[in-house]
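This structure is in structure tokens; I'll ask about it shortly.
With one protein chain removed, the remaining protein chains of the complex are shown where they sit.
When the chains are written out, they are named A and B in that same order, and each has its own residue count from 1.
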Amino acid sequence: MSTQQVLFDIPGPRARVRHRVLAVLTLALFVAVAVWLLIQLRAGGQLDANKWMPFLQWRTWTTYLIPGIGGTLLAALIAILIASPLALGLAMLRMSDVAPVRWVASVFVEFFRAVPVLIMMIFTYFWLSQQEWSVDRWNPLIGVVTGLVLYNASVLCEVIRNGVASLPSGQREAGLSIGLSTVQVRRSILIPQALTAMMPSLVSQLVVIVKDTALGSIILYYDLLTRSQQLSSAFSNVVPAYIVAAVIYILINYSISKVAETLESRQRRKRRATGGQTTDGAGPTGVAGPAVDPLVEHNTKL
Amino acid sequence: MRSSTFKIAALAAATTLTLAACGGGGESTDSGSGGEEGGSEPLTIGVKIDQPGLGVQDGDSYSGMDVDVARAVAEQLGVSEDDITFQEAPTPQRENLLTTNQVDMIFATYSITDERKEQVQFAGPYFVAGQDLLVAADSDIAGPEDLDGQILCSVTGSTSATNVQEEVPGVQLQEYGRYSECVEQLANGTIDALTTDDTILAGYAAQDQYAGQLKVVGNTFSEENYGVGLNKDSDRCEEINEILQGLWDDGTMEQIISDNLGAADYTPNADLNPPEIGGHCG
Partner (left out) sequence: MLELIDQFNVFDAFWTTIKLTLWSALFSLLLGTVVAIMRLSPVGFLRWLGGSYVTLIRNTPLTLIIVFCSIGLWGQFGIEPASRDSPTFIVDLNFRLAVIGLSVYHAAFVCEALRSGVNTIPVGQAEASRSLGLTFGQGLRHVILPQAFRGAITPLGNTLIALTKNTTVAVAIGVAEAAYALRNMIEFRPDVMLLNFLLIAIGFVILTLPTGLATSWLASRLAVKR
């Protein structure tokens, strides 16, 4: 981590000793806490074999966990597939030359960005179950997807707008100078570039969506969390079931963010190769880690 | 039976078995499009899959009191074991599953209520449960009146606990999404009691993991008539009633109850069981 060393000098012998002492102390603290947690879990009987045995049985996975993962991914995929085009449409409307169109789109976007996803899910679910024509078994899924779509379309709309705004002005000017109208410039020059640039954030948005599907358990959508709760009811192992569910969520989301990172670094390399501008102008101190996207907000949701 | 206030409170409560059963629902129905059941053979039965002692799915095998009653009924209807398909019937979807003929009958702690009878018909009741309390094995709590200053657990959106609270204002309410979370907290001693149907409570208490740790108080303060949910067009309702009567008469029901809930030292309310079967068809 040589880039890291901007913030501190290469440690001399004394500093090295100090660092080592610090590391050992925190490690000891860390181990102590971990051991204490394990002792407490053991005392509470949470480490008993009969609470963990169900996870070694293939049928537990086929009955509860795999359908749960399926439910989570299904809702997440439907949501992103609907939200992306909707976001594109909203972005076009928000950049429209007709002022009232712009206003309506802006109110829509700002409203659904401000309302918690859970509130939208609860409302949609109960509203649907009030309707004569609705099919009860689809209500939870529709409730979850509606909440996710409205929120994420609004967020992605802003990502697209930021993407367009960050393009060099020469792009727009060049388009206008060859006789394209503003609408044509936006449609065939600006937005395609913004979309390519936003691929990584689209993928990392998927992490947010996957996590948000867990809210569906509150309206009884059969996602991973709900299925884990069923499992824990059937086998009386609430704590182990939640631990396993958390691990599965972390694995799924970690893989998705790895894909997003790969996409991002590939894009950055491509841009550098073609001599285009890099996204960050300010001289970074080169803190290591995945480029902390300026859109932290998108990772911040649930 | 407790005071009559409790009875009313608990009756209102009992309609809510899991959280999502609350609220706006209840009215949505596609009027059943005529239940053709062809031959008597393949039979799809809706059950709970995560209710210990009543209906639990483990891979392809199902177990529990409701499941056993369903099997016994199916057998006498002439349906062989292999032709039964069990399917999950979540609380908020039960009426819909029946009216759209996705399942032929439902055995899933399904209380007979007038509201539900507008949409479906019930054979039975095959069992009368009641709202009760689950407490630690060494607890002194003998009924709702002992809950003053204690922590009572229930699921969000369930009116059962709120009603107890109105009766005993000193009780503190902890709400979770699922009963299993309440049971876990009860077992580790952080809360004092959990309230819902005594069968559900007995099911949890009977699980190996909680053996000897929990007990059902055995002082019910409501009446829950568990029926067999059927599509209104089904012509088997009376036939099932006779079968259920037979199951009580020859001792099968008692056997099923003790097989599934016996480990919890649970005895059904003797005043109300065996129940008065019939009268809810059509």
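Just a few scattered comments:
Rule of thumb we're sticking to: a residue touches a chain if its C-beta (ideal position, glycine included) is under 8 Å from a C-beta of that chain, and two chains touch if they have at least 3 such contacts.
All values reported here derive from a predicted model rather than from experimental measurement.
Touching the chain that is not shown, out of A:I119, A:A165 or A:V183: A:I119 (per the contact rule at the top).
Considering the full assembly, A:N253 is the residue among A:T182, A:N253 or A:Q267 that touches the omitted chain. One of A:I66, A:V104, A:V135 or A:V239 touches the chain omitted from the figure, and that residue is A:V239.
Remark: the residues of chain B touching the chain excluded from display are 22-24, 151, 156-157, 170, 172-177, 181, 184-185, 188, 190. In the full complex, chain A contacts the hidden chain through residues 1, 4, 6-9, 11, 15, 19, 22-23, 26-27, 30, 37, 40-41, 44, 46, 110-111, 114-120, 122-123, 126-127, 130, 207, 211-215, 217-218, 225, 238-239, 242, 245-246, 249-250, 252-254, 257, 280, 282-287, 289, 292-294, 296-297, 299-302.
The definition used in the following text is that only the chains that are shown with their structure count from here on.
Note on chain placement: the centre of chain A and the centre of chain B lie 39 Å apart, centres being C-alpha means.
Of all the residues in chain B, the ones that touch chain A in their complex are 18-20, 23-30, 49-52, 56-60, 90, 92-93, 95-97, 100, 177-181, 183-184, 188, 204, 207-210. Remark: chain A residues 44-45, 48, 50-51, 57-60, 62-63, 126-137, 140, 217-220, 229-239 touch chain B in the complex.
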